[in-house]
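Every protein chain but one is kept in place in this view of the complex.
Presenting chain A:
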């Protein structure tokens, strides 16, 4: 064994020991973290992403439903389609505006406030449309009357 080889051997042993120590420490930390919070976090993230995917699908289904409601409202106007339109239009608008807020409102507090305000607006809108359907002529008739002028 030359001197060079001997030095390398020593160096490698020291490095290996250091590495192992560091590694065990990290491993312990990682294991602890994973067992306590990360599992819960990962699960929450998974359910979040599943919820986001379901929400995406629901948005598309509602859009297709709203497309179908147009001809129904024209050929078969009445209270059923009036209330269906009130619900579908409000929800479509609520989700659509929610996307705009997601894009342009940043910061935890601001997002919460904006979403609360949107929820309030959507609730008032739905209430108002239902009130109009119940106490006034209803959505279908309202459009028909405007077009008769």
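We adopt the following convention: a residue touches a chain if its C-beta (ideal position, glycine included) is under 8 Å from a C-beta of that chain, and two chains touch if they have at least 3 such contacts; residues count from 1.
One rule holds for everything that comes next: contacts and distances are computed from a predicted model.
Colleague: Tell me the UniProt name of the left-out chain, picking from "Succinate dehydrogenase cytochrome b560 subunit, mitochondrial", "Protein OSCP1", "Ribosomal RNA-processing protein 42" or "DNA topoisomerase (ATP-hydrolyzing)".
Modeller: Of "Succinate dehydrogenase cytochrome b560 subunit, mitochondrial", "Protein OSCP1", "Ribosomal RNA-processing protein 42" or "DNA topoisomerase (ATP-hydrolyzing)", the absent chain's UniProt record names it "Succinate dehydrogenase cytochrome b560 subunit, mitochondrial".
Colleague: Per the definition of touch given earlier, which of A:58, A:100 or A:116 contacts the omitted chain?
Modeller: Here the residue in touch with the unshown chain is A:100.
Colleague: Residues on chain A that touch the omitted chain in the whole complex?
Modeller: 1, 5, 8-9, 11-12, 15-16, 19, 23, 26, 30, 34, 38, 42, 45-46, 48-49, 52, 60, 63-64, 67, 70, 89-90, 93, 96-97, 100, 103-104, 106, 121, 124-129, 131-132, 136-137, 142-143, 145-147, 149
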